[in-house]
Every structure is written in structure tokens, then in C-alpha cells.
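Got a structure for you, written out below as C-alpha cells; questions coming shortly.
Only a single protein chain was left out; the remaining protein chains are all shown in position.
Up next is subunit A:
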Amino acid sequence: MATTTSSPPSDTSAPARPAGRSARRRGDGRFVLACLLPALVLFVLFMVVPTVNVFRMSFYTWSGFSPDMRFVGFDNFTQLFEDAQFVRAFQNTVALLVVVTVVTMGMGLFLAAIMTRQRLRGRNFYRFVLYVPNVLSVVVIAAIFSAIYDQQNGLLNGTLRLLSLDGLQQVWLGDQDIVLWSVAIAMVWQSLGYYMVLYMSSMASIPEELYEASGLDGASPTRQFFSITLPLIWQNLRTTLTFFVMSAVNLSFVLVRAMTGGGPDGSSEVLLSYMYKQAYTNSSYGYGMAIGVVIFAFSFLVSLLVSRATRREPLQF
């Protein structure tokens, strides 16, 4: 993908490495160390150590503030699978992942395809608008959707009342059967534009001749999408899909944390929010970290599966 950031001013054909670099000069070592050390110290201190601690603490029971820390082996994990609330949080996470991934990816691809292929007038403007949610914070999005879903004076129920469709009014965030869907819609609203823009930029690099040639052969736009566009951006699609899983696990958490707090009665709880609740509200840090380990393993496994299942021979154009 050729973009502004990946093409610096280059007026020379670059040699692989200057002679002066590969042959080490005196003092190189100290310079390297001085440049590298601050970043490494911060990285180890605030990323490596905490990550190791997640795994380590999952084998202990610990209330956090007392020095009493007891090794319990895999007890936390066996306990997890008998914990109905955990199972529910797991199911909710999976449901959100599947629904939001399918809808976001599908709509993102479709919109990107019609925006690039049909050359819509004003598409830069639409792209601008659709990308806006991606720069808003999750708290703001949660607040916007709370305003939309508000039971009394919300945008949704207010409009339904105005249209005399009072029967369709719902307690969007207070009904156990609906709340997860309400969260899913907010998630799609947040991420749709991002993926559309991403796919637009990879579709823009497909040569126009392919479409012209197949058009002369009588291929319909739908046929072109499935036979040209999709195969040629497949690698890009794979990467985004793999990352999407991880970011959706996070997004569902921050959104649930800000919008519903996991309620009503745990019906919108997701894995990370349950971990957070166990750690802070319940002060069961060991148990919370066992949930963290499960999330790590889960998102890693899903990413791996997605990447395996979507493997194809890369196509070139």
C-alpha cells in the first residue's frame, strides 16, 4: 500500500547499509545503550512485568491489600467453569464478537465497494462523516447512546412516541433480552467507518483495467465484487479480521463499563468487565487474573483460528 508515510524523500538509490555502520565504530555500544535503555526500562516495567503478573497471580488467592497471598494452583480456573456469571460473560462476549464482526465487516466491505466502484459524488464527505465515531472516546459514545436509548426522553423512544408507535418503545438498556443488542449496535456504529476507510484504501489500489476488461466480458458489478475485489483484498481482510477480534473484546468491555456497568443483573457482562469487577469490587485479584488469562488464551486462539480458516493462496495483480 503506497501512502504518504511510507515514501520518504529519496533521491538516491539506497545502498543496503553504509560501510561505516556495519563495521562497528568505537562508542557505538554506548550510544545504542543510551538510546535503547529508557524505552526498554519503561516497556519492561509497565508491560512485561504486569503481563507476567497476570499469569502469576492467577495461581493465587489474594485480596490485594493484605500481605496474605496463598498459592492455590489451578483452583481459580476450575472454579471459573462452575461460575454461572462467568459462563454468561463468556457467552455474551462470543455473541457480541460473532454478530458485530459479521455486521461490521460485511457492511464495511459493501460500503467500501460501492464508494470506490460507483464513484459516488461527495464520497470524501461521506468518508469524513463515517470516520467520526472512530475519533470519539468510548465514554462519549456511551453517553450518546445513553441519550438515544433513554427510557423517557431518549431519541429512540421519543421518536416512536411522536410517530404514535408507543407499542415499539423499549427499555433499551434495562431489558435483559435487549441490552446486548443495544450494545452491539453501538459497537457497529463505532467501528463501521474505520473498516470502511481501511477497505476503501486497499480497494483503491486495484487496477482499473481489471474491471474494464471484465465489464466488457459482461460481468455484473456483483460478479466483479466476488471475483475481483474480494480475492484481491483478501490478505488485507485477513489481517483486519484477526485484529478485529482483539479490538472487539476490548471495545465491548469499555463500552459496557461506561454504558451499562454489566447490568441489568449481569445480562450485558463481558469477560473483561467481569474480570474488572472481580478485581476491584470483589477484591478477588487472583480470581480476576484467572479470568484475564482465559481472555488472553481465548483471543489468541480465536485470532489463530480466524487466520487459519481464511488462509488462501495470495493473489497478485
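Going forward, a contact is a pair of C-beta atoms (placed from the backbone, for glycine too) under 8 Å apart; a residue touches a chain by one contact, two chains touch by 3 or more; residues count from 1.
Please note the rule applied: contacts and distances are computed from a predicted model.
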item	value
From "Sarcosine oxidase subunit delta", "Molybdopterin synthase sulfur carrier subunit", "Carbohydrate ABC transporter permease" or "Phenylacetate-CoA oxygenase subunit PaaJ", the hidden chain's UniProt protein name	"Carbohydrate ABC transporter permease"
Option from A:L109, A:I148, A:V179 or A:V302 whose C-beta touches the chain left out	A:I148
Listed residues A:V72, A:V94 or A:L198, member touching the removed chain	A:L198
Contact partner of the left-out chain, one of A:V138, A:V179, A:I228 or A:V302	A:V138
Contacting the left-out chain in the complete assembly, out of A:L45, A:V87 or A:V102	A:L45
Subunit A residues that touch the omitted chain in the full complex	1, 3-15, 17-18, 20-22, 24, 27-29, 31-32, 34-36, 38-40, 42-43, 45-51, 53-54, 57, 64-65, 107, 111, 114-115, 118, 120, 126-133, 135-140, 142-148, 152-155, 158-159, 162, 189, 191-194, 197-198, 201-202, 239-240, 243-244, 246-251, 253-254, 257-258, 272, 275-276, 279-280, 285, 288-289, 292, 295-296, 300
